[in-house]
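Excluded from the complex is one protein chain; the other protein chains are retained at their positions.
Presenting chain A:
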């Protein structure tokens, strides 16, 4: 492998022009001086010409000419000249000369990444940075939801009770699929939280976000708790970094490996424990509340059930509706559960219809996830909708609630009866008025899907 005296990373916001102009300029400047150079570009098409660890180790110096994050923490311990991308274009010759002259700052492990992060933070508007950090969490969470959801859905093909050894449908392979899928799903909230925190505070945030997310998930807060713990963990770590700045530099190693993780996990953990505490009582309170409406009109009951199921998709409020449904089912009330199931099936289908009808306004991976959600929705795996909701809860959740409400209200109007607590459309053979039930769910899902698509369209046009 060739050795390079200088290595460079370039990047700009759009990733079409400046990134490559800086690459060209620096390559030309190096060529003039007869210096070996490798330039890594962070463009719209992704990272090209990626620097290997070996090349980073062997290089004399690093030039960063970027207006975006090019992962400078990789260059810890190297001499770095860090400038804007336009400097890279305009002053390529001077930069190369400076790098060869021994100019630049030797970066220290955590300190460098922090300094950069803070600079970036100051430049970004708050709204944009919240969105970026949320997206960081959501994009890492997505494969967990898809893999877990699809495996669980497949296990239902052996029957919706196939994972229960006490049931006649039990099948060992299906039970394993269900268990494996369950593990993937259970990582969802911790991963969401961890990578939101990582987006905010880089590496030191990761561990704190993970633990906070586990506490949120264990406490039954659902994905909304995961979002809270992610942001909490990220800012706790940023706070610690600030607070510990006065400590002597010799303690830097200790900070990264000991102080940030221990203190960060402790503080975030305590706060998350306090926050998850009332979840059980919220859950019970909602169940009592719901029980009072058991016999009210289809419209009122449907709206309440729809909003509850779609509000936190797996959190305390959704669980309250679901558990009430199964409890009433045990007492022989099969119509209440029909509405709950409809409201739980609708959200993933809403995302499915949104990407089907408004595909070009979604990112390619979102589009694929939306299509997978047709499978997850049809098998009552509401979690499929979470990546969409977590990205933009304030706008997406009301749409989900509306769509689920429509599905539940119509289900109650049609007097559908569902005698199974799970399984989605796979239990259709035992559903009374099954066709009407599907119609009710499709009506809610399409209405929600169109709305979600329109919101996405408006969002993407405004950027």
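Methods note: contacts are C-beta pairs under 8 Å (C-beta built on N, C-alpha and C of every residue); 3 or more make two chains touch, one makes a residue touch a chain; residues count from 1.
Keep this in mind: contacts and distances are computed from a predicted model.
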{"item": "Chain excluded from display, named as in UniProt, from \"Biopolymer transporter ExbD\", \"Autoinducer 2 import system permease protein LsrD\", \"Thioredoxin domain-containing protein\" or \"PTS EIIA type-2 domain-containing protein\"", "value": "\"PTS EIIA type-2 domain-containing protein\""}
{"item": "Identified contact with the non-displayed chain, of A:84, A:129 or A:147", "value": "A:84"}
{"item": "Residues in chain A touching the chain absent from view", "value": "12-14, 16-21, 23-25, 28, 43-46, 67, 84-86, 89-90, 360-361, 363-364, 457, 460-463"}
